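Notes to accompany the following structure.
Showing just some of the chains, left in place.
Chain IDs A and B follow the sequence of writing; residue 1 opens each chain.
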Amino acid sequence: MSADKSRRTRKELTHLDEKGRARMVDVSSKRITARIAEARASISMERETLDLILADGIGKGDVLGTARIAGIMAAKKTSELIPMCHPIAITSVDLDFKVDKKASTITALATTRTRDRTGVEMEALTAAAVAVLTVYDMCKAVDRSMTITAVQLVKKSGGRSGTYMRE
Amino acid sequence: MSADKSRRTRKELTHLDEKGRARMVDVSSKRITARIAEARASISMERETLDLILADGIGKGDVLGTARIAGIMAAKKTSELIPMCHPIAITSVDLDFKVDKKASTITALATTRTRDRTGVEMEALTAAAVAVLTVYDMCKAVDRSMTITAVQLVKKSGGRSGTYMRE
């Protein structure tokens, strides 16, 4: 990587100022536009653990129900958790779960929306990550080896940088 | 899985009551003991992104420095984020980063300690997860495809359930 390219690219590490110090990017002059982000987080576990979560009965789905609410509430805490995130007027958070019995994995899919000067990618990632951390918490007494195997942005749209879609 | 085994195992899904409803486990009668937990979270990225993070200069390490503080502060927020977690008198949080240039991956390793009636696994997992989410946030302008590839408990000791060590 040439020094020149480094200089150019570094400018894009927008959370560091010209001296490399952390800062909250100034979005004052950005336009208010509709912005959407989708992120997912997966947790793999023992087959038996998954069975327990899905087991029929009165409590059906209470692990996932709790994880959903935890994720939605966490999205609203994003700017408290991630130091350089702006407080954002989130207009919607949706959290859905997909169960893959073969892989013994649960995937949380979070969609966040806003009409603000900056995007909601971190809100979607935080919602999905906290949802699966909550699954871990509720099942850890039976299975400490559960692993969060992937947390990633799936898609985002709106704002100057346009649309991103994971291949 | 036999109904009998299901019944026995279900009792261990301690965050659900006998009707399957979420609850905060009663730890009133547990003993106060020294408890330690270690968790790790890895984030993989473009080689160029890793180079930027590690680049020499005045700001050296500010991405990881910020991520470290974010993780430590997040550990203290665990009981606000994870619905069934108890508020805990954390006595220490340590966050270290390991860089794997070949794999183009950064791993956050969090160690949490307490002397309380319940453990600090969730605190360690939350610290590690928020640390790498912060890395994502600070670099997302140059690399939206970064992926958190693993968040898992490495080890825990103390308490009635004894020591756990990931194989």
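Keep this in mind: a contact is a pair of C-beta atoms (placed from the backbone, for glycine too) under 8 Å apart; a residue touches a chain by one contact, two chains touch by 3 or more.
Small disclaimer: the values here were computed from a predicted structure and weren't measured.
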Given 2 displayed copies, the complete homo-oligomer in this file holds a copy count of 6
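Going forward, only the chains that are shown with their structure count from here on.
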For the sequence-identical pair chain A and chain B, determine the rotation angle of the Cα superposition and round it to the nearest 5 degrees. 180
If you average the CA atoms of chain A and of chain B, how many Å lie between those two points? 15
Per the contact definition, I'd like the list of chain B residues that touch chain A in the complex. 1, 6, 9-10, 12-16, 19-22, 41, 48, 51-52, 55, 57-60, 62-63, 65-66, 69-70, 73-74, 77, 80-85, 121-122, 125-126, 129-130, 133-134, 136-142, 144-153, 156, 161, 164, 166
